[in-house]
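Left out: one protein chain. Kept in place: all the others.
Let's turn to chain A:
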Amino acid sequence: MIENLLSGFSAFGDPLVWLSLIFGSLVGYLIGAIPGLGPSLGVALLIPFTYGLDPVVSIVGLVALYAAAEYGGAITAILINSPGTSAAVATAWDGYPLSQQGKAGEALLVSIVTSGIGIFISALFLLFTAVPLSEFALRFGPGEYFALALVGLSLVVGLAEGSVVKGAVAMGIGLALATVGLDTQTGTPRFAASVELFEGLPLVPVLLGLYALSEVLFLVEEGVTAKIKSAPLGGWRTWNWKGLWSLNGVVFRSSVLGYIIGIIPGAGASIASFIAYAVAKKTSKTPERFGKGSIEGVAASEAANNAAVSGAMAPLLALGIPGSPTTAVMIGALMIQGIQPGPLLFSRNPEIPYTIFASLWIGVPVMVFIGLAGARAWAHVANIPGPAIAAIVAGICLVGAYASEGTMFPVYVMTAFGILGYLLRKLQVPLAPIILALVLGEMMETNFRRALITSHGSLEIFYTSPLTVALLLTAILAFALPAVGFIRKRRRAAMAADPSV
């Protein structure tokens, strides 16, 4: 293994490999930063450029692009509350409040550094655990996927700010919206008035509408207000190194979680970041700051969604099963090069997996360097006056929605959800549970029904697998604990009000 790893690193003796790495990182960084475009589209765009290249050179560029694009989503999430992908939604929860407090530079700095560390740690795990953990991930059948989705959803309760009832309402809205589209088992259209809705509500326009366009409406309403000036990001000597170091626990836990969730083929970077965020909040000394501008929140989400990149690579390399939509595109790229990912990859083309390990590591400093250079420039975006930023964000929303499918339909969806998001925020209904339920609702329903089909209608499938039972218990606890806390608090409040009891 050491020998193969050394040969993986030795690929970087070729300047063309470096060029590919830097080019991939730059393109990925930019594509990730544009809402509506994402890592899978970026990789697909780069494939034509790889035709004439050596497989090692092209795979390095593609991996670098994937990692950088997964990070790039954080930039718009932090600066303008527009998470371009669902994996960056959790980053926006704390990143945008930080931006509003004039700490955009710090949030960007933390996001890029923790993203890099997330990849670094997870790539190390990938090297040693890709094969055994991928085999383990095969034990996830429909029943397990259902239970995992339920765990994700149960965390909503922990994330909901303010009223528990409003959180539940938001979750209900999300679940209801997730039922739109063709039924995945029978093909029957549900709530799909037009054919455009057959594949369900498109996620990117919904995200752009709920978060970004509703923000525009608020900015318009506020008019010109005095803005907190964003503190410029000084030289590296002035950075809060101590603050960064204090995040080590959060970053490590989130990286491991992100990696493991990334391996499971049916889960991905978005679920990884949601769960890591919720765990970080539960284990934090200052959970009350989450959602209001907690550096820990940004770190948890970003470390996890980037660690999921290495995670998604594991089943691709070990089994030939892509762990994410982007790695599915990558299989295509490898096949064009005449390389068949799968169980025989390690023996037949060992240079490929070990080059991927090497490029994940060597790619980290390159990506962080680009990110830091970018952060200085991006931080100024936070200083653009409100009316101007409103116009820019509205433009980005329209273009991003259009770009996601190349038709007008997602633009209409984005606009409708922008208005809905504005109304819900006015009513102080939290948006996070809607997105979480929309992402997880489909996974939950499809797998619940698939499980019942495979078990021929017997509910046994949900309590005979130890893995399913463990996940379901976790979900029940996560639902029940905040409820118990809520009841206790009320009782205590009642006792305080009535001393005679």
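Just so we're on the same page, a residue touches a chain if its C-beta (ideal position, glycine included) is under 8 Å from a C-beta of that chain, and two chains touch if they have at least 3 such contacts; residues count from 1.
As a convention for this text, contacts and distances are computed from a predicted model.
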**Request:** Among "Aspartyl/glutamyl-tRNA(Asn/Gln) amidotransferase subunit C", "MarR family transcriptional regulator", "Tripartite tricarboxylate transporter substrate binding protein" or "Pyruvate dehydrogenase E1 component subunit beta", find the name that the UniProt record gives to the complex chain excluded from display.
**Result:** "Tripartite tricarboxylate transporter substrate binding protein"
**Fill in**
Of A:240, A:428 or A:454, the residue touching the omitted chain is A:454
**Complete:** By the document's definition of touch, the residue of A:72, A:141 or A:174 touching the omitted chain is A:141
**Prompt:** Can you list where chain A touches the absent chain?
**Reply:** 34, 36-37, 40-41, 43-45, 47-49, 51-52, 137-142, 182-187, 189, 195-199, 202, 265-266, 315, 319-322, 325, 328-330, 332-333, 335-336, 338, 340-344, 399-400, 402-407, 409, 446, 450, 453-454, 456
